[in-house]
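The complex appears here minus one protein chain, its other protein chains still in place.
To keep things simple, chains are lettered A, B, C, D, E and F as they appear, and every chain counts its residues starting from 1.
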Amino acid sequence: MKLNPISDNIIVLPKKQESKTKGGILLPESAEKEKPQIGKVVAVGPGKLLASGERSKIQVKKGDQILFSKYSPQEIKLDGEEYFILREDEIIAIIN
Amino acid sequence: MKLNPISDNIIVLPKKQESKTKGGILLPESAEKEKPQIGKVVAVGPGKLLASGERSKIQVKKGDQILFSKYSPQEIKLDGEEYFILREDEIIAIIN
Amino acid sequence: MKLNPISDNIIVLPKKQESKTKGGILLPESAEKEKPQIGKVVAVGPGKLLASGERSKIQVKKGDQILFSKYSPQEIKLDGEEYFILREDEIIAIIN
Amino acid sequence: MKLNPISDNIIVLPKKQESKTKGGILLPESAEKEKPQIGKVVAVGPGKLLASGERSKIQVKKGDQILFSKYSPQEIKLDGEEYFILREDEIIAIIN
Amino acid sequence: MKLNPISDNIIVLPKKQESKTKGGILLPESAEKEKPQIGKVVAVGPGKLLASGERSKIQVKKGDQILFSKYSPQEIKLDGEEYFILREDEIIAIIN
Amino acid sequence: MKLNPISDNIIVLPKKQESKTKGGILLPESAEKEKPQIGKVVAVGPGKLLASGERSKIQVKKGDQILFSKYSPQEIKLDGEEYFILREDEIIAIIN
Partner (left out) sequence: MKLNPISDNIIVLPKKQESKTKGGILLPESAEKEKPQIGKVVAVGPGKLLASGERSKIQVKKGDQILFSKYSPQEIKLDGEEYFILREDEIIAIIN
């Protein structure tokens, strides 16, 4: 079973929150009780529709570790795993 | 009797909610009391009007199993069956 | 006496609500106390103005049976009959 | 004394409300206590500015009997007569 | 001392309110306690910026007697006289 | 130390409020307790980005005495002096 996003929808596997990552990114304290802001891209759509009728290629790809805005991603469960649904403009950066 | 959607309207037969699908997608617990987010496309319009005056072809087609945003699809009853009315940008992904 | 709509205004004769149509479309129960969502197109305007200065031809025509969004069409009385005023994007589908 | 509207402003002489017109248009009961929705066009502007810098010719002309949206036209008094100020998109149809 | 408006700003000398003008325009009673809606254009800017990067020439000129929307023009005092600051789309018509 | 504004940001040195200027502009009484609306341009950005990707040259330049909208400019202190941050569309006119 597989999801093929349309438009600029992106399916993300959120990183489980740890109280301390090694050498890594930590969300501010107040955020620790909130949802994670880091995850791995599982699938991306063909991109947002431009006024010209073309689509703008999405800037992240499957496998990318990403940082995203903390405001209310939608959630779904797929084969027992919980995923986030994001729009491209909710993504801040790729983590290398 | 048949519905021919205009613009980017899409008619969807919502999947009946089960407490556990086999090998499938489960909505989060809080959503189980809400409306289903999965359905089968019954009919699609010619697409949204672009600034150029052309229409953007809709990314799903009749028969597709789709995942859509849970926020308030309109409902109608047709020949005793209940359908959802969606706009293209309320669809998240095609399920394969 | 006749109405010639401008822009994308559409004049619709709403279908009278019946508790049960034969082989037909039924609005959900909660809607039955609300206004009808089905009607016959009586007149259509030349279409919405595009950024290019042209007008986009309206997707329904006089005589079409249509399904429209239930949110607050304006009403007028003409020669004793009650009509709805709709904009094109309030129409969902043509019923065949 | 004369008003030359700019942009898509339209000056309208509202029809006086009668409880019953002969063979004519009647506003629904609830509206009878509200302002009239019918009037005669007295003057029209050169049209709304398009993104291209051109103006879109207004779809009604001086002398037309029109039906317009009931929501709050501005009012002015000119030589003792009361007029309504409308924008083109507040007009629904020309009455023939 | 002189004001050179930028964009589509317009400087207007508001007409003093009289209870009765001779052969002229009278604001409705409720408005008489509000600000004047008539004034003389003192200075106009080069026009609003279009998407193309050009400016749209303003439709009124210095000396024009104008009618404008009554909603809250900004006020300034210049050499002891009170002026209104308007944007072009707050102007309804030129009075001849 | 110097500020180089980006986009259509403009740095302004606000004029100190006097109760009476000689031959000059006076804000209305109610405004005298509010912030000043007059100032001298200290620095301007390259202009607002147009849809074409070009920038629209800002209509005021360093040294210009300007009149601007009274609604809440941002403030910063630079070398002990207080400055206002304005966007181009908050400027009404150049004072000559």
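The rule is simple: a residue touches a chain if its C-beta (ideal position, glycine included) is under 8 Å from a C-beta of that chain, and two chains touch if they have at least 3 such contacts.
Computed from a predicted model, the values in this text were never measured in an experiment.
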Seminar exercise, completed: Residues of subunit A touching the missing chain are 23-28, 37, 48, 50-52, 54, 56, 59-60, 67, 69-70, 88-89, 91-96
Problem set entry | Missing-chain contacts mapped onto subunit F | 1-7, 9, 11, 43, 45-46, 49, 51-53, 74-80, 82, 85
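Basically, only the chains that are shown with their structure count from here on.
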For this session: Determine the set of chains touching subunit B that also touch subunit F.
Result: none
Problem set entry | Rotation in the CA alignment of subunit C with subunit D, degrees, nearest 5 | 50
Exercise. Subunit A-subunit B contact: same residues or different, taking over half shared as same?
Worked result: different
Exercise. What is the distance in Å between the mean C-alpha positions of subunit A and subunit F?
Worked result: 41
Exercise. For subunit B and subunit C, what's the span in angstrom between their mean Cα positions?
Worked result: 23
Exercise. If you look at subunit A, which of its residues touch at least two other chains?
Worked result: none
Problem set entry | Pairwise chain contacts under the document criterion | A-B, B-C, C-D, D-E, E-F
